[in-house]
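Yeah, one chain of the complex is gone here, protein chain that is, but the others are all in their spots.
Right, subunit A next:
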Amino acid sequence: MNLPCLLKKGVNDLAFEALTQKLEAVFKRLRGKGKLSEADVKQAMREIRLALLEADVNYKVVKDFVQKVTERAVGQEVMESLTPAQQVIKIVHDELVRLMGPKDTKLNFSQSKVSVFMMVGLQGSGKTTTCGKLGLYLSKMGKRPLLVAADIYRPAAIKQLQVVGEKVGLPVFTMGEQDPVAISKAALEHAFRHGNDVVIIDTAGRLHIDDELMEELERIKEAVTPNEILLVVDSMTGQDAVNVAETFHNRLHLTGLILTKLDGDTRGGAALSIKAVTGCPIKFVGVGEKLTDLEPFYPDRMASRILGMGDVLSLIEKATAAIDQEKARQLEEKIRKEEFTLEDFLEQIKQVRKMGSLDQIMSMIPGFSPQKLQGIEFNEKELVHIEAIINSMTKEERRNPSIINGSRRRRIAMGSGTSVQDVNRLLKQFEQTKKLMKQLSDLEKGRKKGRFKLPFF
């Protein structure tokens, strides 16, 4: 397994180590002690409260959450365990996952008739785009969706859905600016006659306090009895998310939630808030501008993101995208057999660089904080030097660095325009990396046998 993949593994396994710096600081304090006092937990919870509030989780939801977690943490579970800090973090993360989970992307289809999905939400939450994305998703499932333009208020909303429909190759039902209830009914009829088995109704964005428009939704619901009523929520929403979700839920009995614009850098605390007040599963997330950018909602990822680990996950994705799987497998083999060479090292560096600037990558990986990588801290320029140095070696030298003696070192330094010290440093770094990777791969093996222990506590 190569470096980025190991990072991926490591990051997943060590998820609880990867909190924000602030949380890390608190737990460092906690880590020093054998057992947790109530005061310790309270101290930790203060930071967790802040982290959640900064992530836009609703104030009241945070209050409840912190109280619940405190109760659990101050209890025996933690006090009597050997590694209290581990448990506190785990409890927080687990509780977040539990509250936002389970993963549930099941959509409810009608057995006999045309299924009706109704998309609702505030203005600008991304309903129309999501309609297109969901339509595409369903058609990939083998369904034959019909998109229905029921937003008669916003200028050009119908046109937008038509364009979106065209892009995903799905039919769009329009009836101009008539009553949305009549449009929805007629669309159902149309679908039935044209062999569409799902209709996705794009309703107009509206404020939850706009009584007239909320009533309109109730009338549509009554007229077409939807199988799914999905609330589309902008993941950047702040404290008000609870009011919005609660009102929509009270009036319409939502069946699910879709979180949009998660490709930004929002921590997305709204996810926890809306789940907490509606109890409806968050089914999908929108993660990009393209119409294929709709993914299932993973509670564990979201929990990590809310706690400030979003970057790690995006790094994982970047790594996965940038890495050639076959090469990765070969490398894994080499590490196992301890045949990892400087040539591979060069390859690794190139692959890591594909993911972005090194500073950025390093700062993204809590488990691999600079302290952990003592001596293997490099900056961008150094990478260029490293490449030059390795390029100045003979193949034999790259494969077997132990043959590099004094005169070879001098030659390599000359050839790469660096100094002998630089060459020495690289060789040392290489040895350290090799060791580190070996450790990580052992760690992984050990874990499979069930004796894995987090090394960071």
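Throughout what follows, a contact is a pair of C-beta atoms (placed from the backbone, for glycine too) under 8 Å apart; a residue touches a chain by one contact, two chains touch by 3 or more; residues count from 1.
In the analysis below, contacts and distances are computed from a predicted model.
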Absent chain [UniProt protein name; select from "(2Fe-2S)-binding protein", "Serine/threonine protein kinase", "Ger(X)C family germination protein" or "Signal recognition particle receptor FtsY"]: "Signal recognition particle receptor FtsY"
Listed residues A:L53, A:A186 or A:V420, member touching the removed chain: A:L53
Residue in contact with the excluded chain [from A:P102, A:G142 or A:P155]: A:P155
Residue among A:M141, A:A182 or A:I209 touching the omitted chain: A:I209
Residue, one of A:T237, A:T278 or A:Q429, that touches the chain absent here: A:T237
Hidden partner chain, touching residue among A:R72, A:H93, A:K133 or A:K261: A:K261
Selected residue (touches chain absent from view) among A:P180, A:G269 or A:P401: A:G269
Hidden partner chain, residues of subunit A it touches: 50, 53-56, 58-59, 122-126, 128, 153-157, 159-164, 167, 207-209, 234, 236-241, 243-244, 261, 263-267, 269-270, 289
